[in-house]
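One chain of protein is taken out of this complex; the other chains stay put.
To keep things simple, chains are lettered A and B as they appear, and every chain counts its residues starting from 1.
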Amino acid sequence: MMNPVHATDLLKQMLLVRRFEEKCAELYTQEKIRGFLHLYIGEEAVGIGVMQALRPEDAVVATYREHGHALARGMPAGVVMAEMFGKQEGCSRGRGGSMHLFDAKLRFYGGNAIVGGGLPLAIGLALADKIRNNARVTCCFFGDGAVAEGEFHECMNLASLWKLPVLLICENNRYAMGTRLDFSHSVTDLYKKAAAYAVPASAVDGMDVLAVEDAAKSATAAVLSGQGPYLLECRTYRFRAHSMYDPELYREKAEVEEWKKRDPIPMLIQAMEANGFKVDLADMEGQVAKQVDEGIAFAEAGSWEPVADLLRFVYSEDPA
Amino acid sequence: MTYREAVREAIRKALRADDRVFLMGEDVGRYGGCYAVSKGLLSEFGPDRIRDTPLSESAFVGAGIGAALGGMRPIVEIMTVNFSLLALDQIMNNAATLLHMSGGQFNVPLVIRMATGGGRQLAAQHSHSLEGWYAHIPGIKVLTPAVLEDAHGMLLAAIQDPDPVLIFENALLYNAEGELPANAGPVDIRHAAIRRPGRDVSVITYGNSLGKALEAARNLAGKGIDAEVIDLRTLRPLDDRTLMDSVARTHRALIVDEGWRSGGISAEISARITEQAFYDLDAPVQRLCGAECPMPYAAHLEAASIPQVATIAAAIEGMVQPHG
Partner (left out) sequence: MPSLGADMKEGTLVQWNVKPGDTVKRGDIIAIVATEKADIEVEVYETGTVETLIAQPGDKCPVGTTLARIHVEGEAAPPPVSPAPEAEKPHRVKASPLARKLALEMGLDLENIKGSGPGGVIERHDVGHVAAALKSKPPEAAEPAAPEMRHAIAVAMARSNREIPHYYLSTRIDMSKALRWIEQSNQRRPIERRLLPVALLLRGVARALTDVPELNGYYLDDKLKMAGEVNIGVAISLRRGGLMIPAILSAQKKSVDEMMTALSDLITRARSGRLRGSEITEGTVTVSNLGDLGVETVLGVIYPPQVALVGFGKIIEQSWAENGMLGVRPVLTASLAADHRATDGHRGAQFLQTLDHLLQDPEAL
């Protein structure tokens, strides 16, 4: 049974991420955002769907494609945008940029530029909860590329061995930068690898936010029951290039168009309408646009961290 | 008491004092520790606090980082510095970086202990001295205890440090005997120590080379050469003040380091002396370092590859005119 209020909320969250990411692309071409920019366009259902299963006391570890996760977790658009502009009002004082969004209050542990680099961190956060008997979940997002890294296998093994409360979300968008799934993996149903570590796992249609939400809630419940980790493979697709400077020579335009037919946003709207719920898209777009614009304004108005503070926080500062 | 026992005693004290502390690493529990440092601790503290890990350096070092983020005070033992290379990404890109990269939000109160050094005919892949290499990285602290008091007290201090601390224990020191005062506690981890005051040359070293330098100095005293021997104790931060004060008095400096010379910690120290004590120097700064080759297995070749008492003495004699 679909809850229209909830569905509307999910739709709005996805739309916010979509429009935010589109703006980022535009601002990047204007050189307001520099460095690397990895857009979540097309994958919104995964981040937002999973986030519904997490509570404020849970922890989130993400990848460099994490704007959507940050916004879904509750980071204001302005703070994220300011970070990408490099302003000190950004969530990481402008020091991290697009790939390194952090927020201690939201228990958002980045933003990691090393593929697979966040997995050991997540294992450790879960280990701490296990030792302290905290009823909390650490949710770790990673891509299909990370599954090839040794870290994935070490962490699967360790999490299973010690029954750590970690929710492992594999965002399989079928390409590790420019390398397609079947050129990377001997076993392309990635969730099946979990069996080798005795970790319960499943796959879900990552373009269907409601399906993702359902699957994530089941998985989280399993983790919180004390049975250990759960691997949820979310099958999704990114409509844009890996990052801004990518001519996408590795995939066919036709394939992209095919997947765009399963764009999670129209898909949800259709589902809602099929259930008899009206969607005032124009109004929603208006609200989202306002949020994004205000975020950009906040970032524009931000300030640069003084160069004199460059060496602050290399080490912890003594309490005043 | 041995150096090994001093380290064990410190781990014990840390575990008793703070239930956030736990030890994690390969063979630290049932095996009792590759170097027997943690022998007996499993039965005393149980498997939750003395955790054997699989051979997954990257995962368990990263887990140590994550656990520290999550409110614990882990001691991660990497069996030797040679295996730490598998965890280098976690150390460099996470432990050293998170605080600065997050704008000050996430400090990592993690201690990583590693055995280091060569001299046991374990050949090229098991004989590295990479502590100087790690000292290159801002965001971590690098300690090299050479005496019992430091083997014990530096760990206690490191546990209290809010930032990642790497402690390098030279494997040949574990059997060293010494005295540990009954009330020994945490020690300073920012300063070098003058282990032997002298007038003619500042011999600057750390770890297993300290003992060799002191012996060389003792031998040379009979020949009218009075060497000052300084134990660096910490490679990051380096204690410039102690070093420059010493050079201001002796006007000559010899750096002894088991690690390779090129781009090593000896090069850093030499550069600092030139920058800060140039006008006190009566001769160029000299360095005696590990030979620029992978560590060979044959005993005589290995001995020739790292500083020894005789080569340290010869280096000093090459710099100092004896006086009556």
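The rule we apply is simple: a contact is a pair of C-beta atoms (placed from the backbone, for glycine too) under 8 Å apart; a residue touches a chain by one contact, two chains touch by 3 or more.
The structure displayed is predicted, hence computed values, not measured ones.
Enquirer: Which of the displayed chains are touched by the chain that has been omitted?
Expert: By the stated touch criterion, the chain not on view contacts B.
Enquirer: Just name the one of B:Ile194, B:Leu281 or B:Val309 that touches the chain not displayed here.
Expert: Missing-chain contact among the listed residues: B:Leu281.
Enquirer: If you put the missing chain back, which residues of chain B would it touch?
Expert: Looking at chain B, the ones touching the missing chain are residues 251, 278-283.
Throughout what follows, only the chains that are shown with their structure count from here on.
Enquirer: Distance-wise, how many Å sit between the C-alpha centres of chain A and chain B, to the nearest whole number?
Expert: That pair's centroid distance is 40 Å.
Enquirer: Can you tell me which positions in chain B touch chain A when the two form their complex?
Expert: Its residues touching chain A are 22, 48, 53-54, 56, 58-72, 74, 89-90, 93-94, 98-107, 138-139, 141, 162-163.
Enquirer: Which residues of chain A touch chain B once you look at their complex with the stated criterion?
Expert: My answer: residues 59, 88, 90-96, 100, 102-104, 109-110, 112-114, 117, 119-129, 131-132, 138, 150-151, 154-155, 157-158, 161, 312-317.
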